[in-house]
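Here the complex is missing a single protein chain, while all its other protein chains stay put.
Chain naming follows the written order as A, B and C, and within any one chain the residues start at number 1.
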């Protein structure tokens, strides 16, 4: 195995999500961080590089510099792909440039600032033939894979009802007014786009529901609200869902759900059985049946499908967490990049979220905002 | 203490809810079952009486017979109140007659077949001055009382978000076609009214949310569905909620949620804290705070309010269940009846669901049905 | 059905366990409380009777008076059985007299003050042929019955390991010095016997383990301690267990386990599977298998055995609690008494704890005390 070389855009020391990406990329021993435009200040970028044990000359003051400079390095040395971990408004420009300069890209979500950018990016991905992964990291959990496999095999019968939730409380107060950086950009439409909590966590909920069930949300009726004083963007929302196959459901998301930490969860009911999964206790999948006792599946545990156990790194009872699920996206992305590097054709069904998921997420945001502006009228996605 | 004497309408041997009412009425030793029109067949009614250890001559073939005959017995002997445990269409007639003949009434929910009946009944209750209780039994759980008290005292701050659910799976198949009696009348509009799951369990969810928060649902947008083959009445629904104070929320209810047993639950988020309660594990109230660790309150446990511990019969750690919560409605009703019997004025705020809750429940059903017919448009309750 | 008539010894108003017995006896509508020696003061006994709605002339100042007086009443009026709910030292005398005067007896645990008394009582029960039940109430939970049935049918294979615990924290401080009555008699050897927590809750743990597994503890090594300042009797203990079939295990019990409410629990491991049950969440039985996913059984839920569902009063998802489990002992006792009254022979295997369980519990206490005095040497029971 040759390890892949990663360049990072954003994620200076102290950044939450940059650190997550670095740890996730490193767990499986397939990727080395070799360079970065960690900050828009070259000085700060160098400081980050030093703290990370990266040579000074591979720290850049902008993504443009980085992409240009790396493109001119010998192949054995230059980065293989770019990880984009900046706020939303800084996703499209580096992604576009990196792809066009021949680098693969892995990017945080939501994919872009606007739907137009997402559509444009989709074309660029297609035309360049580079690998593009979107870190809807929650799809990396083994028990999410187990649920998906059970539904795909028909174990639960026809899906009829889906309740998905993503509840946080960290914006219950006006945190953005205290100078907290994570909060500040998320409530700013210039950096976040037209969705607040909608884009930040609602898209995760949307992606999770569609990923597990394999069903698309056909239309939605959304009632989103900005509870926080002076906020322009939503920090809470409740949504009715109708799926393509006739299934119905609800989504509720919030960043003002006081006391909640990171409570993403989903329940899916079919004609033969149902599943329930909660991210804060991710190593349990609760399966209820029409006529058998309730079961609890665990990663690597009895009765799990290969589709799930393939993503389990350690034996049953040894809990894996958020970083491992995130790492699974990186691992699948790295496998695909290696395949392309080895001159093989792209996988027909890549096992990680792609630009298509990104476009879909943006459409979800736009539909929900439009619905909500029209007093929760139904809008097709 | 003089024990109260109860007459029952419906609830012949083998009936689910009749048996529940009898057990609930007996737990606190304040009530004796003395007579009943347990069935519309006199023969069956007598058989039930015998099985229950009640003298044959107090078994009646109809509620009319019972009310008439009992009214003529000497006061020391005749029943004090009537418990109505029949399907919905048989609530109004016996309730009306009993009240008008001077008997107090405790009645199962939803209060009547139609909204008009409910409004008519409200007038009768008011004009007769008799005590009328509605068995929204879930309000009897100590941890529900604890949540209500915490909100009333302002512990959670201003309420902003409410998610309530009531999930069952027992109608996931066409049980009504097998001759199962419980299922048969519930899917029949002539016996159930215009709401299916909506009336049967949706009203419990509505009542619980309003009871705990003290806030009224101002308007709703409902998407209800009859998934079961050939069903006329809904067996599933998803609802957006807006409360009078600006709080928003969701309700989801279902009787086709495969594998769910009786999963009533509620989460309420305020500016300072939030609570979560689930009926299947009723002796825990999870309280999350803005800046303190999550707490678990238990009946009779540390830190509970008197408003809750008053309803706890046994020390902390000794679980109470559904029957005890149901018994609490009976106990509070019995106290009120005793107070009236002792010549005192009615309580200004009776501690049990009343005809007002009944009317409110019917309005909820009607609003949800109307909304759903209009593609989930907003309807004021 | 003719309802049975109960007389009570002890259990005056305000008593914890007397009230539990009364509620438990009433739930299933098979028993009426008709008389009582509720207190050793006639005045207080009458006050209790009045509060309970019992005629004054059926309130007695002593159990001797009660038994004598009731024995002379006409059969249709006199009590059928005596419920003994006094502290331990007052179990034997009323039990002996009641049995010898022709009354059936249901008695709280541990059965007597001393082992000698227990052995004497066993002879009396045998010679009088009366029904004697001991309220090891935890055996009444449906999920305990389910576990017992699974083991009896061999579902778990050969049992190899048993861990049982009973943890309370209510004596973590010197509560007995505050005048709290429940605490006061429990720490007094004259009223409790030679075991403190050992007798009060250790016997429940011992009984539960033997009841579910059908295996006897052959020998034990106990390390019991009186942590509370000035206490003579143990308030905590840890015990190694060896069962007759070669299974091994531990018991830990405590009344100084700070913060614990009533945490009785048991885990039993066989060669094919294992079960875990906890009294504070009694409506779940966790079953783990060698090669299948973990299952959760619930009362009345999918896959439960008739041996369990027979003891479930309400549909799955409607939690039953401590009082219902206690009521199950009363119900089984009442059925047996009715059978004897109907002139039939006693059941060969009565479905409630008997004097044999009582003797066994006393032997357990004596063995544990002896072991502990000898630095936890092994003692055969």
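Criterion: a residue touches a chain if its C-beta (ideal position, glycine included) is under 8 Å from a C-beta of that chain, and two chains touch if they have at least 3 such contacts.
Because the structure is a prediction, the values reported are computed rather than measured.
Colleague: According to the contact rule at the top, which chains on display are touched by the left-out chain?
Modeller: Taken over the complete structure, the missing chain's partners among displayed chains are A, B, C.
Colleague: In the whole complex, not just what's shown, which of C:256, C:308, C:334 or C:359 touches the removed chain?
Modeller: C:256
Colleague: In the complete assembly, which of C:274, C:328 or C:354 touches the absent chain?
Modeller: Answering carefully, the residue with contact to the hidden chain is C:274.
Colleague: In the complete assembly, which of A:80, A:223, A:320 or A:357 touches the absent chain?
Modeller: A:320
Colleague: Which residue, A:262, A:309 or A:347, contacts the hidden chain when the whole complex is considered?
Modeller: Touches the omitted chain: A:262.
Colleague: Using the definition of touch stated at the top, determine which of B:127, B:180, B:302 or B:374 touches the missing chain.
Modeller: In the full complex, the listed residue that touches the missing chain is B:302.
Colleague: Extract the touching residues of chain C with respect to the undisplayed chain.
Modeller: That gives, for chain C, the contact residues 156-157, 160-161, 163, 165, 169, 172-173, 221, 223, 225, 227, 236, 238, 240-242, 248-250, 252, 254, 256-260, 267, 269-274, 287-290, 294, 375-376, 378.
Colleague: Given the full complex, what residues of chain A touch the hidden partner chain?
Modeller: So the residues of chain A touching the missing chain come out as 1-3, 16, 19-20, 22-23, 26-30, 33, 50-53, 168, 170, 259-263, 279-283, 298, 301-302, 313-324.
Colleague: Tell me, which residues in chain B touch the chain that this view leaves out?
Modeller: These residues of chain B touch the chain that is not shown: 287, 289-298, 301-304.
Simple rule for what comes next: only the chains that are shown with their structure count from here on.
Colleague: Which chain has its C-alpha centre closest to the mean of all protein C-alpha atoms shown?
Modeller: B
Colleague: Could you state the distance in Å from the CA-based centre of chain A to that of chain B?
Modeller: 43
Colleague: Cα centroid separation between chain B and chain C, in whole Å?
Modeller: The computed centroid separation for chain B versus chain C comes out at 34 Å.
Colleague: Among the residues of chain B, which are close enough to touch at least two other chains?
Modeller: 259-260 - these are the residues of chain B that touch more than one other chain.
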